[in-house]
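Handing you a structure now.
One protein chain is absent from this view; the other protein chains keep their places.
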Amino acid sequence: MDAKKDTPEQAEFRDHARRWLRENKPAPLSTRLPEYPIEVVSDEHRRYLCDWQKKCYQAGLVACDYPKEFGGGGHSGFQRIASQEMGAAGTPYLINVIGLNMAAPTILHHGSDELKRKFLPPLFAADEIWCQGFSEPNAGSDLAGAQTSAVRSGDNWILNGHKVWTSLATFASWMIILCRTSNDDKYKGLTYYVTPIANTKGVTVRPLIKITGQAGFNEVLFEDVVIPDAYRLDEVGNGWQVAMTTLLHERGAAEGAGGGGGDTLEERTAGLVRLAKRMKRNGKTAWDDAAIRDRIMQIIVRAEGMRQLYRRARVGGLIEHPMRIPLQGKLLISELLQDASALGMEIAGAHASLYLGDANAPDGAEWPLSYLNSYGITIAAGTSEVQRNILGERVLGLAKSK
Amino acid sequence: MDAKKDTPEQAEFRDHARRWLRENKPAPLSTRLPEYPIEVVSDEHRRYLCDWQKKCYQAGLVACDYPKEFGGGGHSGFQRIASQEMGAAGTPYLINVIGLNMAAPTILHHGSDELKRKFLPPLFAADEIWCQGFSEPNAGSDLAGAQTSAVRSGDNWILNGHKVWTSLATFASWMIILCRTSNDDKYKGLTYYVTPIANTKGVTVRPLIKITGQAGFNEVLFEDVVIPDAYRLDEVGNGWQVAMTTLLHERGAAEGAGGGGGDTLEERTAGLVRLAKRMKRNGKTAWDDAAIRDRIMQIIVRAEGMRQLYRRARVGGLIEHPMRIPLQGKLLISELLQDASALGMEIAGAHASLYLGDANAPDGAEWPLSYLNSYGITIAAGTSEVQRNILGERVLGLAKSK
Amino acid sequence: MAQPKDFGFGEDEQMLRDSARKFLADNAGIETLRRSVAHDHHEAYESPVPPATYDADLWAKMVELGWTTLAVPESSGGSGMKMVAVAALAEEAGRAALVSPLITTLLATCTLREAASDGARAALTRIVGGEASALAITNADGVWDSADSGVTAKVTKKGATLNGTVHFVQDARKVAFFVVAAKSGKKVGLYVVNADTPGVTIHPDRIVDLTRDQAHITFENVTIPATQIVAPAGEGEAVLTKAMPAWLTIVAADMCGAGEWQLQTTTAYAQMRKQFDHPIGFFQAVKHPLVNMMVKIDEARSLVYAAACAIDVEPKSAERYARLAKSSASDMAAFCSGRSVQLHGGIGFTWECDVHIYFKRQKHNQMLFGDGLFQRSKLADMFDSAA
Partner (left out) sequence: MAQPKDFGFGEDEQMLRDSARKFLADNAGIETLRRSVAHDHHEAYESPVPPATYDADLWAKMVELGWTTLAVPESSGGSGMKMVAVAALAEEAGRAALVSPLITTLLATCTLREAASDGARAALTRIVGGEASALAITNADGVWDSADSGVTAKVTKKGATLNGTVHFVQDARKVAFFVVAAKSGKKVGLYVVNADTPGVTIHPDRIVDLTRDQAHITFENVTIPATQIVAPAGEGEAVLTKAMPAWLTIVAADMCGAGEWQLQTTTAYAQMRKQFDHPIGFFQAVKHPLVNMMVKIDEARSLVYAAACAIDVEPKSAERYARLAKSSASDMAAFCSGRSVQLHGGIGFTWECDVHIYFKRQKHNQMLFGDGLFQRSKLADMFDSAA
């Protein structure tokens, strides 16, 4: 629980959080929540999760470390505790994951105080859901290739273009968006804005269906959408730098939602052992096969290694390059989840053919569903290939690949 | 034995080869021959192997399919039979491996009849050993980056430069060599020659030591070496095309020597099973561990897959792109040998620490020795990385990586 | 080695393969495939009854082309072609991700022909007549296991009565009859059961793969006449053991064809899609995985032909080659499927991009009759006795 090093204030907060979560843990819905908050599509789930986040915010468990004047708790080191306790309590995840992990830190760093006061409190309370608009059909891995244009018109900007891979856009009030304001330079031609999405003239949100057969992300079309210059973050031409701030805070957004809930990595790996002990292979249980055991243990070594890596990331004397560990996070978790669910399918054997809604599917078809979904994580927000480029270039100092 | 489809002439030749090999198989030397012919360094081994190749040539088992006028047997489809029978008889490999597999086909395709008559018969008889000069300190993977210069001077050429990775150079009479004759174009500035090596003014051969601690290849320095224009193969500026001919025939040169002898892949994989049945692991034999069994079987699947791939390469209806299978050969065999010997080391466990000359080393330290040597094969003559580029570009038609 | 160098793949086999490729491109191309099974994601995964798409017209044409009788011996009215021809056809079916009971009928055929009974010959005659069939031999554990088939047979003078449940029956709702393994005491027999026999209940599974249907089937006092006994109790196990190499080879061949589609489709995308000012195939992070796909496909294909050839001319090695082929193909399919989605990037993760259809078929076939790990454990057992 990491409680050992809490300050007295932190210890008191931890007690409060733990007690509050125990007393207020919501009853589960009759329908299963999707694996990740970015996959939420049903109105029932949205309402349930928005209510939950608002309650948490009111109890002081969300935005604990943000300044009070912008709706935060004004504390230090409280958010980590709140997240740990949410994880331990097994409460649902926080739905406004892109708002909390990407939009809020970006607005805090690059927005005017006026914007902070306007946007942050409803974001924390999940009164307004946020989405992000970076990827485009022709700029997936190559974010700086964005072509959605913003053209100045008096005190306004006119947006035209096409964003893809925008989770939560069907519910979203706002989007953080990277636009092209000049073609002279690939990087310096980018500017960063906040734009309204819901009930906005010229904005069309179209759900895309994933390979799982489920909705979960969207494409968003902009046709002469007018936004005020006040919604610009940082200077014209500084969009790439602002986007880097967003991406630095992104780790975890695809996964844990900065809050509690959801399957933890440990549960997932323990699930592999349980599955192997149940499934038959060659006349015995799969667990009796040393080759299966070895593969599960390989996953467990990686999972525990990642946990200890994050622990080490906070010990100054044991890290050399400040970005060496943080930049590994997305690559590690996404490939680990992929490999773990692929192994789950192998262990399930013929049963891996069974999908959602089949009574005989092991663990409610978790393994094929997770495996299919895992490609969303190894692709979204910088493919694994791009992550390795970034690590090689920014940490090891190798020549840029492009 | 593939004997089923022999023509009557071929069947007769097979009988002859089999009988002759049985009757003439030489007694083994007291010292162990190195794994590959390109590693031969001792004079004793050289003499033994040159004598053997000459005998085979005189018996009609070498160069069987070359035209008679250039010292060959003038047959068709005999060489494959001779090689199969040598393999089956377990006779020593043919030492002039670079001559037979690289120089001879190149001279046959690109040389004048005069050169063919001069060079081929002593090459076949192992009276003259050949080496090749492609790689340079600054042109390893990038063969076309060769900088060794050839400058015309009347009817002669003056060579200056530095070749590396030249196996057998200490014994060699001749070298096939790629030189730069112009800096205007990377590829069209290359010309291909034959140059004398032994007792040649300006040529210095320096043995290099491998990571195994054994000699086996050399660097060769050229300082104002004069060769006649008659030793040029094909036109000035056509060197790259000629080199492609050489490389097309290279498969197997690193390994099997186009003749018999040596450890076959099947023996190597069977050796893994035998080793596992002998070595202890966790209180039982390594073979009792299903994870070890699985790893060995993975190697065996690949080895058998390669055998069947070569078989398929000759069935026109079952191949799409003419180079798709041939260009895989070097990549497959080199990585397979590497992975097989690495696995052998794992199975040997603590015993893998024991090296040549240690009485307790399993299989005479074959596993660590092969593993170390395997990097010679994954690096030499186009690294695995370059092999994958070539396959991606020439077979799949992907954009060139450089 | 008693095998012919060319795997028995001569002019006849090539003609069959080439015409099959053309026929499927014309009649079951990617547009047709998408329209028939991946048109709507709700329909695919949330229909009250899971779909079992069946194109009767296509089936009739394939029957007419003689595909369903390829593996039937001439003595039973088939064309009795070499196994390598059957494998080549299965490869084309995989390349097209064919939605049809063709594969399952080939599996049943290769089983029936190993039984020398009148019942087996009668069943083969029905296949020659254009009926489709499926194996029903797998218990709830997922791999055929002679110790427990899940169904029992009470043999009477007039025939047999079956009870129990059989699992993982492929394309169960597209076939006229099943070849059922059932036990009498410890003895396994094989029985033909028509899909419409009273007491037979087909329970469709909800499955990931869009290109087939699957079911578990319960038998409740299902009575069949003696003419439908393929192998009497005690003789079924030997028939299944002899037929098993053909199952593995056919499924592996299907995976090879699908793998080649994945390679070609992903390669074409890598040539066309630009990022960072280059076609993505320029980058080794894309180029080298594509090459690795190719290398694995070629290994698996070569082993498939060797296995097919062994079934015809070197039966004592057939199991070994077939397990090598299924091991190689299963791992290849897993790798190619993963890379086909990953290298397509964002678009590859969407329902509208066709790669998921092949991805799911490959994952299904990877597990069918045992994955690579399973095959290798059986291969290793063969070395137990060797020195």
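Per-chain numbering from 1; labels A, B and C assigned in written order.
The rule is short, and it goes like this: a contact is a pair of C-beta atoms (placed from the backbone, for glycine too) under 8 Å apart; a residue touches a chain by one contact, two chains touch by 3 or more.
Just so it is clear, the structure is predicted and the values come from calculations on it, not from any experiment.
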Request  = Can you work out which residue in A:Ile158, A:Val236 or A:Val395 touches the chain that's missing from view?
outcome  = A:Val395
Query = Which residue, B:Lys55, B:Lys118 or B:Arg281, contacts the hidden chain when the whole complex is considered?
reply = B:Arg281
Inquiry  = Even though one chain is hidden, which residues of chain B still touch it in the full complex?
reply    = 135, 137-142, 145, 164-165, 208-211, 213-214, 279-283, 289, 291-292, 338, 342, 345-346, 348-358, 360-361, 368, 371-372, 375-376, 378-380, 383-385, 388-389, 401-402
Key: Residues from chain A at the interface with the omitted partner, ascending   = 1-2, 4-5, 273-274, 290, 293-294, 296-298, 300-302, 304-306, 308-309, 311-312, 314-315, 317-318, 324-325, 328, 331-332, 385, 388-389, 391-393, 395-401
Message = Take the complete complex as the reference. Which residues in chain C touch the chain that isn't displayed?
response = 283-285, 288
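To be clear about the criterion, only the chains that are shown with their structure count from here on.
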Task = If we define chain centres by averaging CA atoms, which chain lands farthest from chain A? Would you check?
result = B
Task = Quick one: report the Å distance separating chain A from chain C, using the average Cα coordinate of each chain.
result = 40
Request  = Quick one: report the Å distance separating chain A from chain B, using the average Cα coordinate of each chain.
outcome  = 53
Ask   = Can you list the chain C residues in contact with two or more other chains?
value = 278, 283, 286, 373, 377
Task = Name the residues of chain A that each touch 2 or more other chains.
result = 289, 291
